[in-house]
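A protein chain is absent from this complex, but the other protein chains hold their places.
After this line comes chain A, so read on.
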Amino acid sequence: MDKQVELQIQAKLNKGVYLVQLTGDITKKSGKQLLDWHHWEAGLPGQSKRLVLDFGRVNYINSAGIGDLIRLVRMGKDGLYQSGCFGLNYHYEKLFHMVGLTRWLTIYPSEWAALDTETEVG
């Protein structure tokens, strides 16, 4: 099987929003990679209070990966940060609703909407 890195993670601060671009697959292994990529429980870099995940280059997410996304957004729910996302395929939007992930993760139709709305919220 493909031994390449399953998930590439790039992040930047944009308008006070911590924007995390994900490329690849989110599975048990790469979900852990995402959780270990930053000390999320300490808050976001640059004292940002808003996390936006860009799923536009994500092709496959399995149940273990969704479990790790639940953990990621729940770590911010007590005031550390709010979470949003865009670029999500309708199928995964359906799964996110099904597992209750959308209680903590707002789904936006575009990057512009995510950044603009998130900025206004703050």
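To be clear about the criterion, contacts are C-beta pairs under 8 Å (C-beta built on N, C-alpha and C of every residue); 3 or more make two chains touch, one makes a residue touch a chain; residues count from 1.
Assume contacts and distances are computed from a predicted model.
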If you look up the hidden chain in UniProt, what protein name do you find among "Serine/threonine-protein kinase RsbW", "Acyl-CoA dehydrogenase", "Branched-chain amino acid ABC transporter permease" or "Tryptophan synthase beta chain"?
"Serine/threonine-protein kinase RsbW"
Kindly state which of the options A:7, A:20, A:53 or A:70 is in contact with the chain not pictured.
A:70
Contact residue for the chain not shown (choose from A:13, A:80 or A:95):
A:95
What does the interface between chain A and the hidden chain look like in terms of residue numbers?
1-2, 6, 25, 27-29, 60, 62-64, 66-68, 70-71, 74, 89-91, 95, 98-100
